[in-house]
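== subunit A ==
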Amino acid sequence: MAWQFSNDRPIYIQVSDQIVSNILTGVYKMGEKLPSVREFAVIAAVNPNTVQKALSELEDAGLIETQRNTGKFVTQEGSVIEMARKQRGEMLAVEFLKNMAALGYTAEQTIKLLEEAKKGEEISDE
Partner candidate 1 sequence: MSEATLECRGLSKYYGLNAALHNVNISLPEGKIIGLLGPNGSGKTTLIKLASGLLTPTEGEILVCGCKPGIESKALVSYLPERTYLPDWMTVLDCLKLFQDFYADFDYERAVSMLQRLQVPAHARMKTLSKGTREKVQLVLVMSRRARLYLLDEPIGGVDPAARDYILGTILRNYCEESTVLISTHLIADVEKILDEFIFIQNGQVVSYASTDSLREDLGKSIDEYFREVFRC
Partner candidate 2 sequence: MLGKLIKYDFRSLSRILFPTQIAMLGATIIATLGFLFNVRIDLSGASMNGGIGLLRIIIGFLSGIMVLGIIAASFLVAFIIFQRFYKSLMSDEGYLTFTLPVTTTDILWSKLITAMLWTIISGVVIFICINIFLVLGTSRRVVFNFEIYREISRFIHEAFQTIGGKLTVPMIEFVLLSLVSLAYSILHVYLALIIGGIVSQKHKVLAGIGFYFAISMIVGTISSVVQYFIGEPLLSRFNALEGVPFDSRTPIEIYDIIFSASQPYYWFMLIFMLALSAAFFILCHYLLKNKLNLE
């Protein structure tokens, strides 16, 4: 299944976002070997140059490492991954608050709503 992309941002940024998500959700585990550029290109149905660009961004961020002749691997530094997780979480939270504000909720109301939703989920889990 090809990845989905929106029209407003460069594709390489969206590709790197997607790869980060895959690392954070454990699709690509810590220290694991990543698909090659061409394999990524076919999986995502994008240009290999785009993948190359996305991967080098992630390399700059320290999330992946190149080992000579063997390919690219997810970093073994847990702290780097945790930092990325935190960043992603903050980003989602800010975005969520922004969307809720657009609906007319204050931050406090939103938090309350979240607590109610959490309770509801706990009940339905039982």
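How were these picked? Simply put, all candidates are chains of the complex that A comes from, given by their letters.
Please note the rule applied: a contact is a pair of C-beta atoms (placed from the backbone, for glycine too) under 8 Å apart; a residue touches a chain by one contact, two chains touch by 3 or more; residues count from 1.
Since this is a predicted model, take the numbers as computed values, not measurements.
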{"item": "Touching chain, any copy counted, for subunit A within the complex - options 1 or 2", "value": "1"}
{"item": "Residue ranges of subunit A touching candidate 1 (in the complex, touch as defined)", "value": "2, 5, 7-12, 38, 41-42, 44-50, 53"}
